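Removed: one protein chain of the complex. Kept in place: all other protein chains.
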Amino acid sequence: MSLYMSPKYKEQVLDRKRWFEWDYKWFWGSFAWVLHRLSGWALVFYLLLHIWVIHHLSRGPAAFDQVMQAVGTPLFKVLEIGLWGVIVYHAFNGMRVIIVDFWHGSKYQKQLFFIVLFLFVVLWVGGGIIMALHMIH
Amino acid sequence: MSFKSSGNSGAFAWFYQRITGIFLFVILLLHFTIMHFTGTGEITYENIVGRLSDPYWKMLDLSFVVFALYHGLNGIWMAIQDYVRSEGWRAVIYTILVLVGVFLFFLAAVTLIPFGLK
Partner (left out) sequence: MKATFKIFRYDPDKDKKPYYKEYTLDVEPNTVLLDVLNDIKWHYDGTLTFRRSCAHAICGSCGMTINGKNRLACQTLIKDLDTSKPIKIEPLKSYPVIKDLVVDMNKFYEKMFKVKPYLVNDNPPPGREFLQTPEEQKLIDEAYSCIWCGCCTSSCPSFWADDDYLGPAALLKAYRFIFDTRDTLTEERLRIVNDADGVWRCHVIFNCVEACPKEINITEYISRLKLKVVTSKL
């Protein structure tokens, strides 16, 4: 009988399994994946909030204006610029995943990730400036 | 055997996560551009109601909500399947996700559909 089958197995081996190996080396692909997951969670919570806010439309103009005033403060405007960054990252990295899965892009996954990062920075900064200008006006 | 969504292996979830992703890529970036960049999307009650009276906008917005909810909640379900091993917790979380999805779709539908139908 092998060690694995023996009832004493659990006592004889050291279980090192953790839900995430924090000290494993980080590669570009792991960064891309972790950021994709985190941005995804953030976007879902935003979506829930967004539908809740917009649904006040059905309660007439007064209710809608009131809720829009609550989310029209500078704090929310700044958060919206952050939201734009999260959207851009998740959208373009999502495209990278689709290219890898559907069109044999895995050979170029690192280059694709650099393109994602480049587009993320350019579009976030560009969009952020436009949104900040709208805010000032 | 582990708790699975509607007895499915995950093939459906994997495939439609990508299909809705492509759709959302286009429509979400467009949505954000109209609302925040071009200045055409002044967010006032009249403005939005005017747009929602157009049946095409209404259909687009409704499918947007459906795709976004499916994509978002399915994404969470995928992450949950990775990290939650207990069958009981999985069933609880799955039920919550479905309820949240149905409730928010209901909210969105009662908001979007009535405009312009009077």
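Chains here go by letter, A and B, matching the order in which they are written, and residues are numbered from 1 within each.
Heads up, the rule we're going with is that a contact is a pair of C-beta atoms (placed from the backbone, for glycine too) under 8 Å apart; a residue touches a chain by one contact, two chains touch by 3 or more.
Everything numeric in this text was worked out from a predicted model, so none of it was measured.
Q: The chain left out touches which of the shown chains?
A: The chain that is not shown is in contact with A, B.
Q: Of A:13, A:49, A:122 or A:135, which sits in contact with the chain we cannot see?
A: A:13
Q: Since one chain has been left out of the picture, which residues of chain B touch it in the full complex?
A: 2, 4, 9-11, 13-15, 78, 81-83, 85
Q: Which chain A residues would touch the chain omitted from the figure, given the whole complex?
A: On the chain A side, contact with the omitted chain comes from 2-4, 12-21, 23-25, 27-30, 32-33, 97, 100-102, 104, 106-107, 109.
Here, only the chains that are shown with their structure count from here on.
Q: Return the distance between the CA-based centres of chain A and chain B, expressed in whole Å.
A: 16
Q: Could you list, by residue number, the parts of chain A that touch chain B in their complex?
A: These residues of chain A touch chain B: 19, 37, 40-41, 43-44, 47-48, 51-52, 54-55, 57-58, 61, 64-65, 68, 80, 84, 87, 91, 94-95, 97-98, 101-102, 127, 130-131, 134.
Q: Along chain B, where are the residues that touch chain A in the complex?
A: Interface residues on chain B, with respect to chain A: 18, 21-22, 24-25, 28-29, 32, 36-37, 39, 43, 45-46, 48-49, 52, 65, 68-69, 72-73, 75-76, 79, 83, 100, 104, 107-108, 110-111, 114-115.
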